[in-house]
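One chain of protein is taken out of this complex; the other chains stay put.
Take a look at chain A:
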Amino acid sequence: MKAVSVSSAAISNAMRYSQTRMQVDLVKAQKEMDSGRVADTGLALGARSAQAVNFHRDLDRLNALVDSNALVSARLKSTQDSLGQIVSVTQDLVNALTVAVAGDSPDSVTAKSGSTMLQSLTTILNSSMNGEYLFAGTNTDVRPVEDYLDPASPAKAAFDAAFHARFGFTKDDPAAADISAADIESFITDLVEPQFLGAGWEANWSNATDQTIVSRIALNETTPASVSANNEGLRKAAMAAVLAYEAFSGNLGEEAKSAVARRAQALAGEAIADLGQLQSQTGIIQNRVSEASTRINTQIDLFERHIIDLEGVDPYEAANRVNDLMAHIQTSFALTARIQQLSLLNYLT
């Protein structure tokens, strides 16, 4: 009696389960073909989703680092340019002083070259980028140096006070002509030097901090990325300019003037050497930043490839899958229709 056992319900429902599965797969394959990524990364990767999430996040961070490195590079480039300008104005001063030492130029010209140098130095040191003063150390919202030629300048007042304290009269006093070379030299060493190379610089001249801006340039690398106006080369350059300006704008005698000029010339020379070193240090940092960016870009490429390895699908494969599935679904529709017609009832009259 029960020879074969297949029920009519089973026959008509035979395709139903596989039909729904195929349709679900078709939707997935279509999505994958469109996006080039697996339809549901979480389901496809499971526990490895954490890896994919980490890759995505690191990729974002690396891109952010490249952006921030561009800012750091711009700052360093401006710093480098400014240092170059300072070297060139200091060089001008050295030239003027060389002529002055030989006694071949009028005082006013030498004094003028001193004051020009001061003006340029102040302007350059006070240059800013993105609203941050370049040479301010970390104190970037305050102008690093005040104008020495301003009558209200505390630096100028301190210099005049020191002169008066040492000699009992101002440099414009006729008595100044009698100051000996030895006296003026000891004045420079004892009273002027501390104002520039000692504590007086930060008290009267500079608002900058010794600490410079530190920036992160790679995932695990930070670097100082600015130059402070408190750098020794800059102090020496300022001192040379002030000496030239003050000595040649007062009433000092020839002997004293030439002693000051020699001292200023030597200082300016040292300043140029120091600034050169500073420039090369800055150059090294610039190089580090650009190398870090290059390295990060390589990493970005690598990470993108990893992400594609994890989440990507072969679009040709996806396209083939869509075609296969469509063919299968059509076959199964056709079969269902034929099976429905297949009934003994059609032959019973």
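In the analysis below, a contact is a pair of C-beta atoms (placed from the backbone, for glycine too) under 8 Å apart; a residue touches a chain by one contact, two chains touch by 3 or more; residues count from 1.
Note that contacts and distances are computed from a predicted model.
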| item | value |
| --- | --- |
| Hidden subunit of the complex - UniProt protein name among "sn-glycerol-3-phosphate import ATP-binding protein UgpC", "Ferric reductase-like transmembrane domain-containing protein", "Flagellar hook-associated protein 1" or "Carbohydrate ABC transporter permease" | "Flagellar hook-associated protein 1" |
| Of A:D34, A:D67 or A:D190, the one touching the omitted chain in the full complex | A:D67 |
| Options A:Q30, A:T138, A:S258 or A:T336, residue touching the unrepresented chain | A:T138 |
| Sole contact to the chain not displayed, among A:R216, A:H306 or A:H328 | A:R216 |
| Of A:T41, A:S78 or A:S105, the residue in touch with the unshown chain | A:T41 |
| Touch residues of chain A, complete complex, unshown partner | 1-2, 4-10, 12-14, 17, 41-51, 53-54, 56-57, 60-61, 64-65, 67-68, 71-72, 130-132, 136-142, 209, 211, 213-216, 222, 226, 343-345, 348 |
